[in-house]
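The other protein chains are all here in position, but one chain of the complex has been omitted.
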């Protein structure tokens, strides 16, 4: 086996997702990432850290070793190692192992260990590659299509929140917890999103009246993103539903009451027969 | 009357739901279950327990006796007693009466009495059997059809909540109540679902800015499940309509109050008859 | 003018809504009801009550006198006075004036004055009569059509809330504020509706994990009523939109792409001409 063949085989396993070995590699990697995240999270709990600090450290060293080997293999089998090292996921991969080495050599720097939580980003790469979550495409596309509307919505919320935050700062003042306009804006966001911590609340009757108005106004305004996403999803799902293929041009995407193919003008099958695929919509999809 | 006939008659009454006697049995059972639940709930209130402990105990013994008789009868008349005893509802039925006997013989074990609240599960069996809630099929089917999308949504929420929880743990630190990453995640869930207890709140300006971002981000993301369920319900409700076919042109998609086909003008079947499939949508499926 | 004519004319003014005098009467009445409600509300504020108690009392006497005259007139001009007195609104009308007389003669009974707030119910009668809020029909009908689905939804919520409330009572116990199962249920409702007062919150890690689960579960379940109402409204609005009249049978309610009247089978006008009424949907409505 030449070195090039080995390189290529490694590449197919590590970067690819379609071979059985590639799938096994991805599965092991995802288990390792999630396990290392759980160790990191449990390590932050004082009660657990006191008792199992040593075990957590050993596990962390094992995971770091695994991820280091994986990183070096990726560098080795990648056709352009420097391109990989500079890519988004290349940097994430490095940041996922570097803190442990730094903490080992410079114990004082242990607080940067939190950067290791970026490992969670590595899950995205695997999910993206294997595309085993077909439905997420629909959701992501819907969000992408609504993004301009959502941007406008957030601009409106930003302006409203500034006005109400400043208004409450003037009405309530520092003596009631509204110590600055940014704090007033913080209160307005808590109120308009209906989170309502209760750490900053109006004390004066006028302030409470304005707060009540903010809540009601906020509530009906926040119905807007739900409306946008629902309407968009509705359109998307309808487009997906009509999996009928035109017998002439084999294109799909026809509305349920269409008589002729909208792509080539060929006559379509009877609408009542077409109802069938609605019940099993997944098979023909990519 | 032979024993087999008695067994069968009991079976029809206890397990069946279509005979008047079976319906009466189900009604009595559901009243007994709800009454016993109310007694259990009231028994947990110190003020009531102090005053009526004896009455509560007597009522509990009566209900347990009733459910024991019912359990034995079910065992007796069931064609395969062991299969019933091992089934999901067989175990629930046993767990609903066992704690009272255990608490009677081992008074120290009275805290396990809470298991009796599993009786609430028994209501589901009766509801499932009598199917008197036809509309719930539509709701349950909608939720079932959306489950993959909802799973994806929850994965995205889990990742977001981990990132924001860890971020706040780093920013705020133990001195401001964020004593560990799990606590940060707890805060992130409280914030992203807009519950907002206010027991863990950011104290630093930077933490409050990140919290404001979490709220706004969380709000627009949480519009997604609403959108999914609404769009799915919309399609389901439309699908209900299109069950009627025009006898003339065999096209579907007519509104529930239509008398004539909107495609060819042919006369449709009687609307009162057409209402039928809407009310029993399950048979033709699966 | 005979007494009967006077009676009838009074009846038309007081109970009717179509004559100019009837409309003026309704308008005066609605202003009086709202004014008297504002006086009652302000009277409950200690600071205002201390300063203007006398003025509030005088205004209340004036309103009571007005409503008493109105009540007597209604009794007088009603064709069946006893039927009116026993009707729902007849009782409300009496309850709206009685407390003031009782408080006058038995000063100790002044706390029952709160019953006067039932006057707010009287607004409904006027709104119902004048029907000046046409759109509310659509909303009310939508809610009415969804009521079975909403009932099922609330049953599911009730069962969930009982299970989670009892679970938290067992996990957290009285020492952490969960003093009884009803208090646990109260906590579960606060959490599942995302209100989140923060007066009862879990203290133990296990309790917080269950709380986080409740929030996420609750949130996706609570998307259901929004979905139900939206889907129902969508159907209703679509039905409303197609205000096209069939030239043959003059019935409306056709879908936007219908070619033939679904009521009589008569041919309809061109769909592209029918798009016009969509822009001015109110005039032809009843």
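The letters A, B and C name the chains in turn, as written, and every chain counts its residues from 1.
Definition applied: a contact is a pair of C-beta atoms (placed from the backbone, for glycine too) under 8 Å apart; a residue touches a chain by one contact, two chains touch by 3 or more.
As the structure is a computational prediction, the values presented were derived from the model and not from experiment.
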* Asked: Looking at C:27, C:41 or C:91, which residue reaches the missing chain?
  -> C:41
* Asked: Among C:10, C:59 or C:190, which residue is in touch with the absent chain?
  -> C:190
* Asked: For the full complex, which residue in B:22, B:90 or B:196 touches the chain that was left out?
  -> B:196
* **Contact residue for the chain not shown (choose from B:36, B:100 or B:230)** => B:230
* Structure fact -> Interface residues of chain B toward the undisplayed chain are 194-198, 226, 230
* Asked: For chain C, which residues lie in contact with the unshown chain of the complex?
  -> 37, 40-42, 44-46, 111, 114, 117, 120, 123-124, 133, 135-136, 138-139, 142-143, 150, 153-154, 157, 182-183, 185-186, 189-190, 193-199, 222, 225-226, 228-230, 232-234, 237-238, 241, 256-257, 270-272, 275, 278-279
* Asked: Residues on chain A that touch the omitted chain in the whole complex?
  -> 148-149, 152-153, 159, 162-163, 166, 169-170, 174, 179-182, 185, 191, 194-198, 201, 205, 208-209, 211-212, 215-216, 218-220, 223-224, 226-228, 230-232, 234-235, 239, 253-255, 257-267
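To be clear about the criterion, only the chains that are shown with their structure count from here on.
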* Chain occupying the middle, per Cα centroid -> B
* Centroid spacing, where centroids are CA-atom means, of chain A and chain C in whole angstrom -> 41
* Could you give the separation in Å between the centres of chain B and chain C, each centre being the mean of its C-alpha atoms? => 29
* Enumerate the residues of chain C that touch no fewer than two other chains. => 194-198, 226, 230, 257
